[in-house]
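The other protein chains are all here in position, but one chain of the complex has been omitted.
Here the chain labels run A, B and C in written order, and each chain numbers its own residues starting at 1.
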Amino acid sequence: MDFGTAEKSVGESCGVFGMYDLDGGNVASTIYYGLYALQHRGQESAGIAVTNTFNGKGKVDCHKGLGRVNEVFHEKDLTALKGNLGVGHVRYSTAGGSTHENSQPLVLAYIKGTLMLAHNGNLVNTPELRRDLAMNGAIFQTTIDTETIAYHIARERVKSSSVQEATVRALKKVKGSYSLVIASPRKLIGARDPWGFRPLVIGKTGNSYIITSENCALETINAKFVRDVLPGEVVTINADGSIESNLDLALPPEKTSRCVFEYIYFCRPDTVFDGMSVTRSRIIAGKLLAKVKPVEADLVVGVPESGNMAAIGYSRESGIPYGIAFTKNTYVGRTFIKPQQSSRVQSVKVKLNVLREVVEGKRIIVIDDSIVRGTTSDQFVTMLKNAGAKEVHMRVSSPPFYHPCYFGIDIPNEDQLIAHGRSVDEICKIIGADSLAYLPIENLPELSGGLNICNACFSGNYPIAPPTEDIRGEYIK
Amino acid sequence: MDFGTAEKSVGESCGVFGMYDLDGGNVASTIYYGLYALQHRGQESAGIAVTNTFNGKGKVDCHKGLGRVNEVFHEKDLTALKGNLGVGHVRYSTAGGSTHENSQPLVLAYIKGTLMLAHNGNLVNTPELRRDLAMNGAIFQTTIDTETIAYHIARERVKSSSVQEATVRALKKVKGSYSLVIASPRKLIGARDPWGFRPLVIGKTGNSYIITSENCALETINAKFVRDVLPGEVVTINADGSIESNLDLALPPEKTSRCVFEYIYFCRPDTVFDGMSVTRSRIIAGKLLAKVKPVEADLVVGVPESGNMAAIGYSRESGIPYGIAFTKNTYVGRTFIKPQQSSRVQSVKVKLNVLREVVEGKRIIVIDDSIVRGTTSDQFVTMLKNAGAKEVHMRVSSPPFYHPCYFGIDIPNEDQLIAHGRSVDEICKIIGADSLAYLPIENLPELSGGLNICNACFSGNYPIAPPTEDIRGEYIK
Amino acid sequence: MDFGTAEKSVGESCGVFGMYDLDGGNVASTIYYGLYALQHRGQESAGIAVTNTFNGKGKVDCHKGLGRVNEVFHEKDLTALKGNLGVGHVRYSTAGGSTHENSQPLVLAYIKGTLMLAHNGNLVNTPELRRDLAMNGAIFQTTIDTETIAYHIARERVKSSSVQEATVRALKKVKGSYSLVIASPRKLIGARDPWGFRPLVIGKTGNSYIITSENCALETINAKFVRDVLPGEVVTINADGSIESNLDLALPPEKTSRCVFEYIYFCRPDTVFDGMSVTRSRIIAGKLLAKVKPVEADLVVGVPESGNMAAIGYSRESGIPYGIAFTKNTYVGRTFIKPQQSSRVQSVKVKLNVLREVVEGKRIIVIDDSIVRGTTSDQFVTMLKNAGAKEVHMRVSSPPFYHPCYFGIDIPNEDQLIAHGRSVDEICKIIGADSLAYLPIENLPELSGGLNICNACFSGNYPIAPPTEDIRGEYIK
Partner (left out) sequence: MDFGTAEKSVGESCGVFGMYDLDGGNVASTIYYGLYALQHRGQESAGIAVTNTFNGKGKVDCHKGLGRVNEVFHEKDLTALKGNLGVGHVRYSTAGGSTHENSQPLVLAYIKGTLMLAHNGNLVNTPELRRDLAMNGAIFQTTIDTETIAYHIARERVKSSSVQEATVRALKKVKGSYSLVIASPRKLIGARDPWGFRPLVIGKTGNSYIITSENCALETINAKFVRDVLPGEVVTINADGSIESNLDLALPPEKTSRCVFEYIYFCRPDTVFDGMSVTRSRIIAGKLLAKVKPVEADLVVGVPESGNMAAIGYSRESGIPYGIAFTKNTYVGRTFIKPQQSSRVQSVKVKLNVLREVVEGKRIIVIDDSIVRGTTSDQFVTMLKNAGAKEVHMRVSSPPFYHPCYFGIDIPNEDQLIAHGRSVDEICKIIGADSLAYLPIENLPELSGGLNICNACFSGNYPIAPPTEDIRGEYIK
């Protein structure tokens, strides 16, 4: 298919945060702190939209922009956002062009007033959906799935008695992953796709309700966790504080498929995803790894920060002492000027150094949560050896990546994956380790505490058929 | 009607610039210089969108933002815009919220690919139009008329054989002022409303065609003026260089009504609007004023810069010498910090000073092109008197403002107009002049060289019935 | 002499503004507006330093930076400057590196507390002075003359009974041009070199005294002009409001030599320099030019803005009508992106356009205040001809530049001056005019109303022997 048509759009793994203060207090500032807690889910853009449900007449104030929460929002921006119902969003950097137009929340006016939407996920039937809409005269100003969803809600709203009914009817048409928060002029709605790919939780603080991606965002703002939004559930918070639940979209539990990579890497360590603590999940991964992939050594260390919890698990199971082998330079940020090719200085050494004191003369087990391209693993192993480590054994607390993800995790093309077409031994040789082992795919279910998971990026078994055409929309940059 | 619905949007007086290089050269840089020449038509936002008609597959690159051309575009932004067909826009600051979303060009994907639109003008039947669209499930992401027009083109396109046909059909539904440039993937279209409120011209340089608001933009980029787009004409530049003209919308000449304020103030002095030189128009206004409102004096001076041409006309007609009485501080820009109330320093004195040497002991005629609120006229008169002028006679080269404009000129509410409910004598007293006189409304036709004009802001005679409901859309800020 | 020694420093033509509120009110905000009025004297850097003479214990708050007043100062910077005695400075862009270190005012601590200095001018014996200081262990942190002056004041202060006495003793050692304002913890001092090269005036508003470069700065802040600081005078404003005058440095009037280029170009039109109105001076120059260099023509126009006053003078003397031939694009600022060589667009056309309506078919006299390199004159003539002027006669209201200035005016090297080694006819041919004439050097005395002037840049007759070694200090960039 050609570019330059109305048929494509993209989704991504993002963070969403909706809040409704039933007493009328301003919510923008709390949303801002909530987005800080979700920043790990996306650093490409950030935005907050709010409305006043008491006397705002549906008027929406919105501020969004490219960059992180602290880059996008200055004090005056936050102060200018007046309203007791609002929606915030942080977006993950994907291959597609990152533009202001693609920033969320998406704010729009439709037959019943204004609507604000924030979406985490990725639809797989977007081309069909957009083609149909365009045939009826629709125009698209962004390349994000959220716009497609919004159009369907608007179309259904004309024939529905409520916005939540329109939402359910609209979502029946879309296929893929979504954790969605929507603010209509007087309601806060949360929706999670039937497979439950991404997390979505309900919280409460004072007389305010929150629907957000991870419960770490609730903890950050001192709100109480109420419950998870269920896979396939559409939840509506009404102005009187009543909560409606609609499960028309829900599948039987055995058909759900939570993204296992949320447990392995994506979620913040203080999050509990569908009842399973992410930190516990990672410690378990480390313990399993120690059981099934043991090796004699003097010290277990983690690749900072993502490998530390699994390293503690490995240490506890194996009895080999845990240590801290790396010191990270926290001052190296976005504006770091990369050393030129000709320079003797390497980027990685500016960002990170090995503690010779800790590793010299020792046999080291180094744990990481995953290997994607393999380039950083190579650097870590070399640095450990240069600092005097006698042996370096790499252990990875997830299986090798072989397949693309269509549901919101940004995994590079297959040919950039180090595991693609290579045996573990070959990979081990490339990264220069004395041994290498991955967590077997059979052990993954223990990471979710037994809940159904999606492991397609490791196994290729997709819970929904992957799209048959390229779904990347790039016609507007 | 309430706010918070999909029914409202706003237009404004802006500058538009479309360019099509049939040989495939990049046009963004030339559009940039063209927008500089149109900057007087709008300083609120600026934007350029381009596409490559040879191999771009309809992909559009767009850069826009709040501020002036020089604030919005940095060298890298310009370099990143690759394409031989494009559209640029500068927007005038109106009462409505100025947001990124409302910046133009509007870029969108529809059934036939991408579309870029830039609009100068103001529709008066927007609420009806948007209500109809919303009833069919439309969503609105901006509050500008351009989106309404775009929707109609998209809807008509489904049933039309070409984009220009769809444009004509769409424009049949809208009422109000518009000078529009549209780039479809392989065509450049210009459209001017049947009344011809705002200027729109065609130019050529090398093998490139341009459609833009004023011919001063053509001069700036060394392009040749080809002809005016006619009131009610839709002009299409095709990829083979052929030009199509459609006059289905045109009215008989006596029904056209050019905005006389374009001659008086809005256009740049080096522009020729529908065959009449704006500079000649202003000198004529000064001469007429001298004829019908003479006064004995020693010197004629203009309020800089807008009153200078009329002052020269007045001087020539009356034989009273012309002088320069004011020195302007060109360094006082946007970031000027206004003096506090308590300060002895006045803003106006930082920006402008009277040359005592020139005015001391003299009877001065001071010419301005118009008086809106009257506050600055008051300051000018006071400053002249403080600098020793014996008498100060104010002459205004247009009639008094009494009525709002619905077609794109930003005139404040009636109760802020100094002429509202006051006689000329009362105004004279308020501004402290020794005498005051305006150009009579009967003389206005001479300013356009006899072409039909709209003088509704002075007379209240609107060529189209003004809207019956508030058309300001403010639901998204 | 080599670079990299302590012996060199540079001066330049700048604007200075000192203010002392005897009642204790804050002066920073008024200084800020005063600097706006002096911005034409320098756009390279700006700064304000203030102290509180009542309870500040000599503590100085200072804010300075590279750029114009509006770029350097934001509201919070101004608010942070608390004090009733202060000094401000704007610096002219010269060939030497423009750095924060070289920004003024210079603030320092010495034996008697703190000192703030702002200097307009250029010393010619700096190398000797700095060499002597360095031999005694001095260190130099800038390359500006002000530091050399400050060192001498500090050295003399040890042996003097007052700071003004030390200032006089220090200034006896320096040779060159200086208009200087100094704030010691409880005094405001102004000093003007014996030749009186640059202007310096005293003003008053309420119970505040001001010493500043031009009286236009007094008008801007609604202060009254008290008198000029005399050539060779050191004036001291004491805390009790008494004014001391010291004339130890003064020369007999026939030895003074005001810079004639201050009248011709440098001063603002509303300034009166040593009793002679700058505007009158320029109108006289135009009249003289009409008398001595007449030509038959239809219209007299000025090169904006610098040639306008002389054009009015020429018009009045010759009886040929005055017109406005150019329209300037005031939006083209610092961040303007220059067109590439390959572009059909020329910078000059973006900045300025000729009004064809005004010049077409006419014989035009175009007046400029001076020709330096000749490149812009060439462009103006070409543009006028392209717009249909039948003849273009260039008249210049000053003589040709042949010689460098060592006293603060930034004139390029001789070989870049178009008049260098060329006859007037040759220059006329280069710029493409039909005729060209300059104001003869004999007429210059009329421009200052008979006061002694320096015309060295035209005549080569320097009132002080020029330096024998390169005085540009560049060891610190």
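Keep this in mind: contacts are C-beta pairs under 8 Å (C-beta built on N, C-alpha and C of every residue); 3 or more make two chains touch, one makes a residue touch a chain.
Since the model is a prediction, treat every value here as computed from it, not as a measurement.
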Query raised in the report: What chains on display are touched by the one that is not shown?
Result: A, C
Report summary line: Among A:I243, A:V345 or A:A465, contact with the omitted chain is made only by A:V345
Query raised in the report: Just one of A:R131, A:R280, A:R363 or A:R422 touches the chain that is missing; which is it?
Result: A:R280
Query - Candidate in contact with the missing chain, chosen from C:Y32, C:F73 or C:F140 - result: C:F140
Report summary line: Those residues of subunit C that touch the unshown chain are 2-6, 56-62, 100-101, 106-111, 113-115, 134-142, 147, 150-151, 154-155, 157-158, 185, 473-477
**Report entry** Positions on subunit A where the hidden chain makes contact
**Finding:** 29-30, 32-33, 36-37, 39-40, 43, 68-71, 73-75, 78, 205-206, 216, 219-222, 268-270, 277, 279-280, 308-309, 312, 316, 321-324, 327, 329-337, 339-340, 343-346, 349-350, 353-358
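Note that only the chains that are shown with their structure count from here on.
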Query - Rotation, 0 to 180 degrees and nearest 5, that superposes subunit A on copy subunit C via CA atoms - result: 180
Query - Separation of mean Cα positions, subunit C and subunit A [Å, integer] - result: 60
Query raised in the report: What is the distance in Å between the mean C-alpha positions of subunit A and subunit B?
Result: 47
Query raised in the report: Listing for subunit C: what residues touch at least two other chains?
Result: none
